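Quick one: this structure, given as structure tokens, is what I'll be asking you about.
Of the protein chains in this complex, one is absent; all others appear in place.
The block that comes next holds chain A.
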């Protein structure tokens, strides 16, 4: 029996090739993502572990802001002297390292990395752990001298002797590059500038007496943990965070981890799509192979093979396919990881490909996914194979499974579909975000399953309509292609399902993102009253000089500054809510239209007052006049009076809640180290916005980190950010389509083989090659469009329900991107044409005599 299985596997290897490709793709994405993230974490673990000081002393991070604030937390530089008193300390230095600065070259462009990674400035110390080495020039001495990292110097063509402008929070200063330093380990992708430690504190932090951390080296024989205990004892206070080299590496890796997680999840998303779509492909291939071999299987049964043997024979074939596919997939995964590592290099993160890490988990996962998927997908066809009666050997059997009733599918699909619809209805009717999102997820999964299960039932009615015009348009060729698509609803359904899954996802996401864009547009129209906003694309805070420069520009009437700070607010109901709050300068009413439920801007921005969302206030028992304890970073505490309640439906979102804001003066009093996040600018009376814009842009030329935007530009900025999400979905769609095309190719190729005699007959009685190709193309198109229509229909329902969830978060507009939907339908027809290319060619080259040759 095993020999028969092997023979059959080898005999059908051509027909299994496309299924194998689906397995290869999914395994490649799984293996590639694992290898890539293992490699990156290993590289950075090593980097951080080798570069961190034995013990690092930093200011306590009590409040973390979900939005960048531009504030730098510092410690007194004199802390070093106290640290040195501890026993077991060999050396200690006051380090300065600032993340959020802008360095501008003489062409007034930022030298920062193109990928949005930060530019860091710090003090230049040469230690044995230093990850960089001076490769040319000399170390910086005194003010006005700096080192630049070699990668940035090469990218921006900066040479020794060139001037740079450094915009730090305390002020902008000019330096001359006196040396180039190269990373001896992996450059994590940021741009770096180093200054003389003697001036770094003053230039970057505004005070020579401040530092960002104290790095402590242990004396020989003292462990990091011992040193940490002793330094803590010597400091005698818990106002600082102390970390050993190991802890420091872990926390740095954790920061990096979120970025890596994104890549990992994206890759796993691709793998998931590949697996999901691949399953359909494999099920379909095996079903067709078994249908074609009905007589052969019947013969086996007639000769005495029992059902288990037949089933096992098919499953063994699946196993062989899975193992072969997984092995190739693993190899492809290594290639994919290599490509990703190269790609990271293009973004400035120089990972060494030679240090690629393939943990034991990678092959295990690869084979588990590959073999598991194939096995599961082949199980149903295997059962069907086992059910073939010995009589099938004798009968001139038609293709199995064609005429079988789809009753079981109708019932299962109906039940799951009703449950899914109920979940989606519940989602649309829900009034709280959390249950609505959960119901949405449940509804999406259930309706997807229902559509896949009941897909074959929808084949007849939908394709009757879709292909209805075919006979009129293409004559008998059209009629035959439409009927061929209807011929085996299970097969057509399963083939289209692959495309359907991808397009349902895209349909849903595009409705959700279009609705988000529309909602933000509406919100911007309603609230933004300023002629211009000045800020940057990623909402990174910028130096206060920008505000001064804008204010000094001729024709500027009003500049309202916005700053963000993390706060923790104690509420009357006992809750402590940690969020980000905004501070606005005077004149807010001139640049924004804020609807107040109680009070107004004057009361909101008054010293010692704040405003919050009326709904949030009601939920937590806050009223105007309530006095709330508010914690600011660095241990600053205040008691602020609620001066106004807003009614803006913008309370929640992006990690903030409560919509809390106060006057800029209040913010600066308790969180003095921040930078501006945005400026709202109005033209002065008598100056048109049109004439002001070029003047503003000219004045801001030395500050490449900020851009001037009017309302239209601002909307575009928001759209672009939503679009990033969509691009990811499009990439997923691309993959799904590639595999779906494979599926359609697969089905058509096998159908063509099955219909050899029919095609030969058609050719004999006078069907031209071109007509034959058209017939197969039309069949392919109608299958693909069927998948698209089903997918988009499902996606639209999902999208509308997702919008209901977004509406609970204040994004109330519903927009359906009809343009995208029409484009996707047309695109799916193109997909059908592409998928039909090879099968059609093959059919048209088939021997005419095949039909009439006697068996």
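As a convention for this text, contacts are C-beta pairs under 8 Å (C-beta built on N, C-alpha and C of every residue); 3 or more make two chains touch, one makes a residue touch a chain; residues count from 1.
Here is the rule we go by: contacts and distances are computed from a predicted model.
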Options "Heme lyase CcmF/NrfE family subunit", "Nitrite reductase large subunit NirB", "Putative membrane protein" or "ABC transporter domain-containing protein": UniProt name of the undisplayed chain: "ABC transporter domain-containing protein"
Identified contact with the non-displayed chain, of A:223, A:476, A:538 or A:595: A:476
Absent-chain contact - pick from A:152, A:248, A:484 or A:803: A:484
Hidden partner interface residues of chain A, rising order: 398, 475-477, 479-480, 483-484, 486-487, 757-758, 761-769, 771, 848-849, 851-852, 854
